[in-house]
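Only a single protein chain was left out; the remaining protein chains are all shown in position.
Showing subunit A:
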Amino acid sequence: MDITFEHVNYTYQPNSPLATLGLKDINLKFTSGSYVAIIGQTGSGKSTLLQHLNALLRPSSGRVLIGDQAVMTTTKNKELHDLRRSVGLVFQFPESQLFEETVLKDVAFAPKNFGKSEAEATEIARDTLRLVGIDESLEDKMPFDLSGGQMRRVAIAGVLAMQPEVLVLDEPTAGLDPLGRQQIMQLFQRIHEERGITIILVTHQMDDVVAYADQAVVMSHGEIAKVGTPAEVFADLDWLTAHNLELPSTGRLVQRLQQKGFKFTRMPLTVNELLADLEPQLKRGSQLG
């Protein structure tokens, strides 16, 4: 299922003195099966864009095509029911939205809400919990008795249980430790590969953009500032700095090395690329005598 933005503008609190432009003439296509990262400073319009992906917000003008459903200012809520099942949205700190008395019930809630029988919903919930790595022994626990990382997984399972075609993730690893972060990101990668789910990831973690995304969209002041592969987007360090964007973790080290006089023909985005570019410029240990 493709999602296409056509001349989308969005104004917060229109027709009031507080009216502010959230999005400005956005034209963008998220192709079915792709993995796209949306990056940009806080306040750049990332979250506003994200809320258009499943019509939580409707454009003030222009339209968003979600599959074959067009979403415009005038689109009625009742037309959006199916669409909200096919685009799953994982908000920041999704564990704060857990509410059922057991883990299993919490995950079964969405499929039940979308018309599955109790038995079907429970089966989907069980499958999804296994998928995110939550063991059977935790199913009857209160969600709040789990660790932070486990609660996050249960909350993600709650969205996956709707069996969406597109998964939209807003800073899914915020607050997690390095290992937890890696595990969650690998989980999304697996779902993406095994089930062909489209992933749209809003993040400040540039290393994750490099490691997982095919395309990166840079937002700035409500507009699209750049679209390209991670290599293309991160190629120009000065441009990134001018747009107040973080660099991949190699970026700062590369900048320092460049200032000293080391030469890089491309921007190394991973440790391996950095090592490959650096080693030929160094004397070997044996030559030091």
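Heads up, the rule we're going with is that a residue touches a chain if its C-beta (ideal position, glycine included) is under 8 Å from a C-beta of that chain, and two chains touch if they have at least 3 such contacts; residues count from 1.
We adopt the following convention: contacts and distances are computed from a predicted model.
Peer 1: Between "NAD(P) transhydrogenase subunit beta", "Dipeptide transport system permease protein", "Cytochrome c oxidase subunit 2" or "Energy-coupling factor ABC transporter ATP-binding protein", choose the name on the UniProt record of the chain that's been left out.
Peer 2: Its UniProt record gives the name "Energy-coupling factor ABC transporter ATP-binding protein".
Peer 1: Have a look at A:N15, A:S147 or A:T265 and name the one touching the chain we're not showing.
Peer 2: A:S147
Peer 1: Given that one chain is not shown, which residue among A:T11, A:Q41 or A:S60 touches it?
Peer 2: Result: among the candidates, A:Q41 touches the missing chain.
Peer 1: Could you please point out the subunit A residues that touch the chain left off the display?
Peer 2: With respect to the unshown chain, the touching residues of subunit A are 41-42, 93, 145, 147-149, 174-180, 204, 244, 246, 249-250, 252-253, 256-257, 260-262, 271, 274-275, 278-286, 288.
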